[in-house]
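Missing here is one protein chain; the remaining ones are kept as they sit in the complex.
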Amino acid sequence: MTDLASPAGTASTPAISRPGLLFAALGFVGLVVPLVQFKANRIVLGEGVLLPGALGAAGWLLAAAFAVGLLAGISARLDYRLRLLIGCAGVVAALLALGATAQALTPPDNNMARVAPATGFWLLMLAFALMATDALSRMHLSLAQRWLMLAGAGVVIGAILWSGWLDGVSVMREYAARKDLFWREAWRHLILAFGSLGAALVVGLPIGIGIYQSPRLRRPVLGVLNILQTIPSLALFGIMIPIFGWIAANVPGAASAGIAGIGIFPALVALFLYSLLPVVSNTLVGLNGVSPAARDAAFGLGMTEAQVLRGVLLPLALPVIIAAVRIVLVQNIGLAVIAGLIGGGGFGTFVFQGLNQTAMDLVLLGALPTIALALIAGIALDLLVEALDRHKPERTEA
Amino acid sequence: MIARLLLGLAALFLVAFLLSPDSFAWLFRPLTSNNAPAIYTQTSLLSLTLSHLGLVALAVIASTIVAVGLGILVTRPAGREFLPLARTITSVGQTFPPVAVLALAVPVMGFGAGPTLVALFLYGLLPIFENTLTGLTSQPPDVTEAARGMGLTRRQRLWQVELPLALPLILAGIRLSAVISLATATIGSTVAAKTLGEVIIAGLLSSNTAFVAQGGLVVGLLAILIYEGFQALESRGARRMGTAGR
């Protein structure tokens, strides 16, 4: 805080960045607690290993590098771009350190031993990810730059996974053991999330338009959808099973059309039912938000009902409708995990298998991709909403 | 008026069903097959409900204290630096699937009520924090100016002006958090927490739809009642300030 240390004109900015201090604290705790857990097999409790303990001199060097990065973040004068760079480098380095540790600790020709990420690794990741996020949230990047950041992050993480550097880590060992199954369940998960979203759009948009045009129907329709939303997901999934079992058994042709009480179908319908409310209510909100003057002018200039809807109302309501798509997609990616519990497939299969066997690595194999998927979907759709909202004057920078 | 009557009836039904589930066996009988029991009796429904509600209440209270505290912190001059970060974390954090959070809490907490509580707490933080932020940062400028002009100290402004004005929004956040927690707690049964999810899972395992339905019914009714209760509270607050929306 001394004026001697601060160059002219920065007297008002403190020399220490408080967020930087927080990140450094998190990171340093991460450095002094075990980075990984070494387990003799996938079920037993393991013992913690620190970074230097696993890698020796290289470990000390790496730990020192982490420390320098964290300390640099404390200075408030550090440029945001540099801060972002340190954050990203820290995340990548932590991943690489994890892989290197796993390789170093696993005895050759031992298929039973497991090296799992422990508190230290997660804290380091958290510290650097927060540092990068903090810098990003202050940089006011353009839309294109943010798309590029998202794509870049995907490419880098994908490349690290692809390179095989992390193959020694427990989660990746679980993955290697069931590669085919993993991609099959991943595909299932996507079908569950996107399929239910698609169906909700096909059904929900017309309903939303319908209750926009006849206000009398609004209360009953939204009421029913609201009540659907309060049924806990587990129960809704569960109730679908006998219903579709009954339909498959009693409605001619249903079984041959793929409808069955087990498998993906009940889960898909349950997710669809949950998705209806956001789609319908946002469609209504979006349409209601169109300026009455624009709507009046559209009719006054001689557009037909259909032309007004297609040419004016729906395009103007689009950002709000896409916001519903974001809500639904993120929600369904998460809820689809529960399908694993009723045999509907998806990443939930691994989560619940892992919980049953108390094999946490298997839980991670299901949970991490789910989180990644939800994150990507959430960020991508946020960017899309923002892009669509551009021509609207009322959204000015707060 | 009709809505209020229906709510009252729902509450009455819920209480009656929980106190004497067997009197409603006829209702669930059609959902069973092969003479399976119509009512879950392994653990009493009432105790499961109370423990379910207890978990939710504990988590929501903890979330409220922490989230409102953090919300106040990042809107004070000392914490302003954290504001952009806090905003990003809340919007990103809400994309985390509750089930995944629950599963990830298991290695840290072991099985039982612990991981459920942690997941409910973490997940419950976000809506309350977000609404607290919105409430505290979108105050009518003339009111804050007037408060300053009348010579209220910072602390007095916070307690006498800013928090009361933000209260309806904070309540809305708590309501959202409570309803999400209520549903997520159901899944807590998969990691051996004592909640109403136990009934549903028992039904799934033994293909007894009656169990699934009664578990779902109780949780659903609880959710509706809590939702409406909070909403009544919010609109009362909003009416008093003459800011009743819509």
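Letters A and B mark the chains as written, and numbering starts fresh at 1 in each.
One rule holds in what follows: a residue touches a chain if its C-beta (ideal position, glycine included) is under 8 Å from a C-beta of that chain, and two chains touch if they have at least 3 such contacts.
In the analysis below, contacts and distances are computed from a predicted model.
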item	value
Protein that the absent chain corresponds to, by UniProt name, given "Septum site-determining protein MinD", "ABC transporter ATP-binding protein", "Acyl carrier protein" or "Probable succinyl-CoA:3-ketoacid coenzyme A transferase subunit B"	"ABC transporter ATP-binding protein"
Shown chains that the omitted chain touches within the full complex	A
From A:Ile43, A:Ala294 or A:Ala387, residue that would touch the chain that is not displayed	A:Ala294
Residue of A:Leu192, A:Ile209 or A:Leu316 in touch with the missing chain, whole complex considered	A:Leu316
Missing-partner contacts on subunit A, residue numbers	291, 293-304, 307, 311-312, 315-316, 391-393
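Following the convention adopted for this analysis, only the chains that are shown with their structure count from here on.
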item	value
Whole-Å gap between the CA centroids of subunit A and subunit B	22
Complex interface listing, subunit B residues touching subunit A	31, 79, 81-82, 84-85, 87-89, 91-92, 94-100, 103-104, 106-107, 179, 182-183, 186-187, 189-191, 196-197, 200-201, 203-204, 207, 209, 212-213, 215-217, 219-220, 223-224, 227
In the complex, subunit A residues that touch subunit B	17-19, 22, 130, 133-134, 136-138, 227, 230-236, 238-239, 241-242, 330, 333-335, 337-338, 341-342, 348, 351-352, 354-355, 360, 363-364, 366-367, 370-371, 374-375, 377-379, 382
